[in-house]
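Reading through the structure tokens given below for one structure.
All protein chains of the complex are present and in place, except for one that has been dropped.
Chain lettering (A and B) follows the sequence in which the chains are written, and residue indices restart at 1 in each chain.
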Amino acid sequence: MDNSDFRQRSMFAETWKRLKKNRGAMIGLVIVIILFLLAIFAGVIFDYDTDVIGQNYNELLQEPSWKHPFGTDEMGRDLLARIIYGSRASLFISFAAVCLAAVVGCFFGAISGYFGGRIDSVIMRITDMFLAIPETLFAITLVAALGTGTFTLIIALAISNIPIFCRLLRSSVMTQRGSEHIEAARAIGAKTSTIIWDHILPNCIAPVLVQFTLSIAVTILTISGLSFLGLGVSPPKPEWGALLSSSRSYMREHTYLTIFPGLAIMTTILSLNLLGDGLRDALDPRLR
Amino acid sequence: MSEEKSYALEIEDLNVEYHVDREVVHALNGISFRLAKGETIGLVGETGAGKTTTGLSILRLIPSPPGVVKGTVKVRGEDISTLSEKQMEAIRGNVVSMIFQDPMTSLNPTKTVEYQIAEVIRLHEKCGKKEAAAKAGDMLEMVGIPRDRGREFPHQFSGGMKQRVVIAMALACSPEILIADEPTTALDVTIQAQVLDMIRELKRKYKMSMIMITHDLGIVAEICDTVAIVYAGRIVEYGTLEDIFNHTAHPYTAGLFGSLPNMEDRTQRLKPIPGLMPDPTNLPEGCAFSPRCPNASEKCRTQCPALTRVEGEHFVACHLFKEE
Partner (left out) sequence: MLRKPGALFPSAAGRKRRAGTRSLFQNGSQVEIGSENVLKYIGKRLLAMIPVVLGVTLIVYCIMSLAPGDPARTILGEQATEEQVQALRDEMGLNDPLLVQYVRYVWKLLHGDFGTSYSSRIDVSKEIWSRFPNTIKLALVASLVSVIFALPLGIVAAVKQNTFFDSASMFFAIIGISCPTFWFGLILILVFAVHLKWFPVSGQVDTLKGIILPAVTLGFNSMAAMARVTRSSMLEVIRQDYIRTARAKGVSNRNVILQHAVPNAMIPTVTVIGLRIGGLLAGAVICETVFAWPGIGRLLVQSIMSRNTPVVLGCIIIFSICFSLVNLIVDILYAFIDPRIKSQYQ
């Protein structure tokens, strides 16, 4: 056990070392951390009631200036404040959804991959069905049935992410199961739960971590898409997609209203993708 | 002049380096040998000694950027570094061809076996698709595969069969020089003998010169005329089969023989060579074998020995030998 613990630690150290060499991934990581800090401490910088949802008819649709670096919207609200608060919605919902999906998906995936047989085929048929509905469409379905709301969104996005994690874990458990160190553990009489927890799961962390990062990115995109359609986070709560949606009427004269929220989404997704790519390369140096 | 012409292949001070991640891998460090027409030379050494790299250099297939090749390789007296890519393509598979180590991965999984053999023929002998396919069928039969199996894909063949296909492919244009890179390593023992027999038979039939790359001294004894023992990208001993087997001069060669089980005295213990091959990014200053050599002296650790003549065509690169 000590030995495997040592191997784990050295694997992470090794991965970190390679990740540090990847400039793109490091830029991504830094931006992601900054975004998180901004989202967490948004309340310190801006006051929600006055800056974010408070209307100010003296400063309608102002171009970017020192006072309002990103300008103001049709109700005189500071766009920067709304974008920063908007990150809260995107990050919270996507994290909650993907975490939920990862836990549930990995659980079923591990069962499916380890036990195989009938359990496996039942679980796989169900995931097939869920995979046959594209993520955005599934979320739209749930939202159409249950109405908009943060909770509905989390559930919808979580469910549509479960099959990906389930498949992922299943296939890595299946490769693990056949490998020699598992055979060895079984040969010395280790319990099934011990084998799964101590020998199989640690080796599955890498692909799950990569998928987690990439799933967060896709989910943020989906959330903003839904909000753009008016099916996500509802106004006056700020959300990036919703900001873009309301900017459409002023797009011609007030381009900045369209550009900044879009840039915010793109920067976030870009840095998550860079980080995810970097992680994947660092974990699997063969693919460099 | 006339002497030079009788060689199919001349390699002079061949150096290959790979520049990866600010490190330099010294794969070959000054290899020289000549191969007479119809002769077979064995390149013997451990994994990573640079045997495959030598083979690839002869085809000018060292991937560069990472690879840097210095020295000259002359095929039929012509320095290949002066040839254009087009001229080189005309040599590959036609004048010089190579059998690669792992038949499992050496065939393209999406093409039929017949296509893959016919492709070489089409490229080098100006003939139509049908003619090439017919000739590919002949080649398959020659290596003992029914010709109608040519329409199948590599995954439908067993390992030994695939190696036969690879051999058929390499011989399709009757090359003058055949480089066989561990042609039997990936195969079962029983199939190894078959494949080896076939290679020897075909070599005699086509009067080819051959480079047999292997780590198996048994194969060398069966097939080769001359032997070059390669260690860490250098030839450490070179000579006829007789020289190497009966008048072993280099301690590494002796070590190789010591690692073989003795058929006469089965109770005798094996004498493995201690240690590992040196890291090719960080070769020792002196003789590359000195860290593992039982008789290494101070001189061995600081000075790299040159190949010196023992007697006739028998050469060795070892300080100990001179001192004797």
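Here, a contact is a pair of C-beta atoms (placed from the backbone, for glycine too) under 8 Å apart; a residue touches a chain by one contact, two chains touch by 3 or more.
Source: prediction; values computed, not measured.
Q: Which residue, A:Pro64, A:Pro202 or A:Gly262, contacts the hidden chain when the whole complex is considered?
A: A:Gly262
Q: Among A:Ala42, A:Val143 or A:Ala158, single out the residue that touches the unshown chain.
A: Answering carefully, the residue with contact to the hidden chain is A:Val143.
Q: Give the residue, chosen from A:Ile83, A:Ala217, A:Val233 or A:Ala282, that touches the chain omitted from the document.
A: Answer from the full complex: A:Ala217 touches the omitted chain.
Q: Considering the whole complex, which of B:Glu23, B:Asp188 or B:Glu201 touches the chain not shown?
A: B:Asp188
Q: On subunit A, what residues meet the omitted chain?
A: So the residues of subunit A touching the missing chain come out as 125-126, 128-130, 132-137, 140-147, 217, 221, 224-225, 228-231, 241, 244, 248, 251-252, 255, 258-259, 261-262, 265-266, 269-270, 273-274, 277, 287.
Q: Contact with the hidden chain only, please: which subunit B residues?
A: 56, 59, 61, 65, 85-86, 89-94, 97-98, 100, 102, 104-111, 119-120, 123-124, 148-149, 151-153, 155-159, 161, 166, 169, 186-188
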